[in-house]
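Of the protein chains in this complex, all but one are displayed in their positions.
In this document, chain identifiers A and B correspond to the written order of the chains, with residue numbering beginning at 1 in each.
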Amino acid sequence: MTFFSTDGMQSCKDMKGKTYRSGVYNLNTTDGVEYQTYCDMLTDGGGWTLVASIHENNAHDNGRCTVGDKWSSEQGNNELTNHGDGNWENLKTFGNVASATSDDFKSLAYFSIDDAKDIMIWQVPNNTPLSMWRSNSYLRYRTYGHFLTSFGGNLQNLFQSYYPIRQGVYNPASDNGPSFQAKYDKGSPADTLSHFGTGIQAYLTAGYIQFRTVNDWQNINAICPGVKVDTSGKQNYQNACIGGSGFWGSDFNCGDFSGMAADGYGTGTSLSVDKTLIETTFLIYYR
Amino acid sequence: MTFFSTDGMQSCKDMKGKTYRSGVYNLNTTDGVEYQTYCDMLTDGGGWTLVASIHENNAHDNGRCTVGDKWSSEQGNNELTNHGDGNWENLKTFGNVASATSDDFKSLAYFSIDDAKDIMIWQVPNNTPLSMWRSNSYLRYRTYGHFLTSFGGNLQNLFQSYYPIRQGVYNPASDNGPSFQAKYDKGSPADTLSHFGTGIQAYLTAGYIQFRTVNDWQNINAICPGVKVDTSGKQNYQNACIGGSGFWGSDFNCGDFSGMAADGYGTGTSLSVDKTLIETTFLIYYR
Partner (left out) sequence: MTFFSTDGMQSCKDMKGKTYRSGVYNLNTTDGVEYQTYCDMLTDGGGWTLVASIHENNAHDNGRCTVGDKWSSEQGNNELTNHGDGNWENLKTFGNVASATSDDFKSLAYFSIDDAKDIMIWQVPNNTPLSMWRSNSYLRYRTYGHFLTSFGGNLQNLFQSYYPIRQGVYNPASDNGPSFQAKYDKGSPADTLSHFGTGIQAYLTAGYIQFRTVNDWQNINAICPGVKVDTSGKQNYQNACIGGSGFWGSDFNCGDFSGMAADGYGTGTSLSVDKTLIETTFLIYYR
């Protein structure tokens, strides 16, 4: 990997079709703020900007919605923070591109890019160094229908204006957010499904990305990575989706990976995802 | 807004009188650390450096003095952290200029600039993007008497050497810090007053900025934005001032906005400020 000067570029898409290689680049917001993030220049012609990582720092059965749960809440499992910490919808940033698999990362790109059309997700083992993200990822998939164009061109606008994170407000029968089909660059829908708890797989359809799900107790998740949920059946969406509101019926469901370890850490049985998935960082890209 | 090279400049004041526009600039400390912050080049000839933002992430009636309360304490409402987290007085930094209305921000400028004479405060709705701070601000005011020259040229020196934040140490009758009259660039003293609780307005004089107030229970606030307090009357300063110590009689008074929601969130009645003020970020500039 080599470092290039990219003065004035506002997203990795500005380099698409040129000879740039994947790696870390300097980008600028339209307001003149400089920052660094990772560009994937290989997938489908390249031009993908890393905008966020979702990483669970503490998936054991207590200490949840505590420090490190930035994509849900760091305020405890608390009815009064029903919107979580608001980081899906606000302008806060945190983390560092080089630490994205050891810590939550929210780049300025998450909200400063406003013409994104699709998202891509890489599932990478925690603590993988940047230079090995691509080779160590076990699943890579992306939407292709340009859905973000209809929701303000980035996820901040999607959540703020279209699908807010608010516990206790929405109806699980009617208010689940949209899902979009994904193309796979590594792995398959069947691989995706195999990592979820055996007791939850029947209620999931792999090969999709869904937003803002509402479970039976009106708790909210932000994203279901690689799956859409069955809105007619068992509504334990917290066992398959990530991020979201800061209050859940039980402490152990509160956190960036919500109920993914509800029946034990990494067991892969009943409601718990397997060890590979519980120790995964989700890298989210725009293009 | 456009990005300019400003190699070696140590504050926005170095650009005063030139043709620079308001926006984000690269500055350097005298120790050679590079950082980015916002320069306002319009107000009274320009040259104002953004040094901090005070933002309340959780003003509901619990979860106070928790994560996100960096200008008071993130250690809980706790008698042993009577000085709060010390961030008014130490060299810690946090946040990001582009996120200053969604998160607490303390720039290197807060303590590395040491020849500041005055401060300016902008009251901006939370989550306002940087490019709209000026137009969306509902109050803008600044001192003009060069008071900071007498207190070490920045707020870190003022608090560390002259007016420390220490709960339980100072006398409310004699130890309140100084207040300085402000000129308004947007809004007025009457506008300022109108946002405070109706039960507290009679004890405030708008059109000033006061530092290090001591209430009846010897709790400390760092700054009263836009007001000075009546030291002969009702000493509920926590309902009008922000930042400060990390222990208060009641949990709901502990936090970056201390008791501003003591009688309900955004009601504007009794001791509670109105919804506009409780959802405000205070941007603090030096010149």
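Note that a contact is a pair of C-beta atoms (placed from the backbone, for glycine too) under 8 Å apart; a residue touches a chain by one contact, two chains touch by 3 or more.
Just so you know, these numbers come straight off a predicted model, no measurement behind them.
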Revision key, fill the gap. By the document's definition of touch, the residue of A:Leu80, A:Ala98 or A:Val169 touching the omitted chain is A:Ala98
Revision key, fill the gap. Only one of A:Gly17, A:Gly45, A:Pro129 or A:Gly168 touches the unshown chain, namely A:Pro129
Point to revise | Interface with the unshown chain - residue positions in chain A | key: 1-3, 23-26, 36, 57-58, 60-63, 66-68, 96-99, 101-103, 126-127, 129-131
Check your understanding: Which positions on chain B touch the chain that was left off?
Key -> 8, 28-34, 67, 74-76, 78, 80-81, 85-86, 89-93, 108, 112
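Everything below uses one rule, namely that only the chains that are shown with their structure count from here on.
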Point to revise | Interchain centroid distance [CA atoms averaged], chain A/chain B, Å | key: 34
